[in-house]
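Here it is: the structure, laid out below.
Every protein chain except one is present and positioned as in the full complex.
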Amino acid sequence: MPTKTLEEVARYVNGRVFGDPNVKISSAATLNKAGDGDISFLANLKYEKQLRTTKASAVIVGKDTITDSKVPLLVAEDPYFAFMQIMVLLHGHRKHKKVGISRLAYISDSAKIGADCDIHNFVTVADDARVGDRCIIYPGAYIGEGVNVGNDCIIYPNVTIYDNCKIGNRVIINANSAIGEDGFGFASHNGLHHKIPQIGSVILEDDVEIGACCGIERGTLGDTIIEKGTKLGDLVAIGHGTRIGPHCLLVAQVGISGSTIMGHHCIVGGQVGITGHLTIGNSVMIGAQAGVINNVGDNKVIFGSPAIDAKIARRAYSMLKNLPDMRKSIHDLEKQIAELEQKKSTKKKKAK
Amino acid sequence: MPTKTLEEVARYVNGRVFGDPNVKISSAATLNKAGDGDISFLANLKYEKQLRTTKASAVIVGKDTITDSKVPLLVAEDPYFAFMQIMVLLHGHRKHKKVGISRLAYISDSAKIGADCDIHNFVTVADDARVGDRCIIYPGAYIGEGVNVGNDCIIYPNVTIYDNCKIGNRVIINANSAIGEDGFGFASHNGLHHKIPQIGSVILEDDVEIGACCGIERGTLGDTIIEKGTKLGDLVAIGHGTRIGPHCLLVAQVGISGSTIMGHHCIVGGQVGITGHLTIGNSVMIGAQAGVINNVGDNKVIFGSPAIDAKIARRAYSMLKNLPDMRKSIHDLEKQIAELEQKKSTKKKKAK
Partner (left out) sequence: MPTKTLEEVARYVNGRVFGDPNVKISSAATLNKAGDGDISFLANLKYEKQLRTTKASAVIVGKDTITDSKVPLLVAEDPYFAFMQIMVLLHGHRKHKKVGISRLAYISDSAKIGADCDIHNFVTVADDARVGDRCIIYPGAYIGEGVNVGNDCIIYPNVTIYDNCKIGNRVIINANSAIGEDGFGFASHNGLHHKIPQIGSVILEDDVEIGACCGIERGTLGDTIIEKGTKLGDLVAIGHGTRIGPHCLLVAQVGISGSTIMGHHCIVGGQVGITGHLTIGNSVMIGAQAGVINNVGDNKVIFGSPAIDAKIARRAYSMLKNLPDMRKSIHDLEKQIAELEQKKSTKKKKAK
């Protein structure tokens, strides 16, 4: 592992050092786990106390966090981004062994493979498929007929890409995901469900990352599209004809039904479900486990099932536990009112 | 792509034409995306306005929807079913290349393969397995020991079928699904979880379709059964010993625990969870994300977690957002009552 001085690291991320610039940095760790040689980061001020107890050799902090720290500080505008840069500096991204084209892979004669690709054992590249330059395709992956894969893609083991899907550049697809299976489309008639041909495809644009064990259905008529820079966690299900805008983050186990359109820079929490045929705006944030059944405007923050405005939802859902007390209060009130009314009528009667 | 006249298409689906019967139809599209040569459909009257703006060459409508349309209409009893038929007429179902038995597949000497099968590279058909006629088994699929696959099945890449499962005719299993893994059955004793042998199997009856990345556990004692014509979306989990009746639709990410029995023609929305040992009736509809913890009678429509009658649930769950206001109202009422009571007692005291 390479070792850098704090000063070298600071220069790399365009930050400033407070304290000894010569401490050696060789890796990174969280504040409470860091030891000698580790740089840590303070992205959230609520952990500021840990600055006094951490055994890190240096800590990345945000601009506004000037403290009389014993541990050397690296001040950066965006500490978490600086942390990412330093992780890349010290460790680099995942390495992939150069294997070339394995003779245990099956490549159709009509398929075209770009330069400098690594295609591992037991991979199938079917007829008329095209794979760009510098792609890495791990064992057991299946690249269907007519699939088009761009440059610099990484396709992990046992991924299945159905026929005619289009994969952009620098796309990463994690293990055991399925891209382009038929959409869940049936016409039910006289009690039988008849399969509707799904003639659309799936398009994953540049810089998309798909987690492990995801399922992305092909469209019925148009395509299912994940736009550039969007990242999906594990076990995400995307329905047919849905379009996820660019630079969204969809956490694990999200499910989005068919024909929904989502804008750019949305963040969708784990296990969220979104029904079909909706329009979700830009920069929408959806809390974990939410159930979205209506269109959502730009910049909204929502959660709950059914999902509502987060401010209201936070109060409303946390009040669920008060329901039994509320109900009792209502009954008590009803009794009190009845008594008050009775007294009155009794008085009246007496008065008569 | 074949081109038909509207009249030819109408005759095929047993419908009637209003407008020019000679317009050419070569594909299908939604009302707002359709262009020249496309037929579209109006399954829901709320989109009727789009009839005026669509650029489709023709639109399929239901019996009761006679309008003075500029666009030629094809009147069919069940427009969505007609749409499906026309999709099949124009595009056909998914084509599969004839490859025969790949010499890169492994077929056990004791396995039996029917006529006209296509078995791709890197497929394993284990000992004593039987595969019927005209089956297509894609790369990386695993057909375990003693598995029985019927005729005309399609098994997509990297599907795993564990030993002794029984697959009917015309069954489709999408990529990366697992059929017949051990049920989640452990006897916990003195703090350790002991595996209970799962000696049941999985039976998928005729015309079942399983989505991508599904997991269907084998039964502990009896079998886990998906009855004929039932379709599962992606990432569905079915517990051991559960029996799903015929002609059900289970949307993506549904989870059903063990030993539950479901009737026929049920529709289960996305991310629904159903606990074990329940009995769900026939023609039950369960809304997305519902949590079902009680038996459900025939023809019920339910949603919510816990799931209740849909009519009540629709009002109750939409009222969650009013909880803070309701609580405030109760507090206000309590104060008002207290004041009323105090005035009264003060009056009484004064009176004394």
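Read from first to last, the chains carry the letters A and B; within each, the first residue is number 1.
The criterion applied here is as follows: contacts are C-beta pairs under 8 Å (C-beta built on N, C-alpha and C of every residue); 3 or more make two chains touch, one makes a residue touch a chain.
Bear in mind that the values here come from a model prediction, so they are computed numbers and not experimental data.
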Residue of B:Glu8, B:Glu48 or B:Glu145 in touch with the missing chain, whole complex considered: B:Glu145
Contact partner of the left-out chain, one of A:Phe83, A:Tyr162 or A:Phe184: A:Phe83
Touch with the omitted chain, as defined above, among A:Lys33, A:Lys63 or A:His277: A:Lys33
Among B:Thr5, B:Gln50 or B:Thr275, the residue in touch with the chain that has been omitted: B:Thr275
Residue numbers in chain A that touch the chain omitted from display: 27-30, 33, 78, 80-81, 83-84, 87-88, 91-94, 97, 104, 120-122, 138-140, 156-158, 174-176, 209, 211-213, 229, 231, 233-235, 247, 249, 251-253, 265, 270-271, 288-289, 305, 317-318, 320-324, 326-327, 330, 333-334, 337, 340-341, 344
Hidden partner chain, residues of chain B it touches: 106, 122, 124, 126-127, 140, 142, 145, 158, 160, 162, 176-178, 181-182, 184, 186-189, 191-199, 213-215, 217, 221-222, 235, 237, 239, 253, 255, 257, 271, 273, 275, 291, 293, 304-306, 308, 312-313, 315-317, 319-320, 322-323, 326, 329-330, 333, 336-337, 340, 343
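Keep this in mind: only the chains that are shown with their structure count from here on.
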Centroid distance [mean C-alpha coordinates] between chain B and chain A, Å: 25
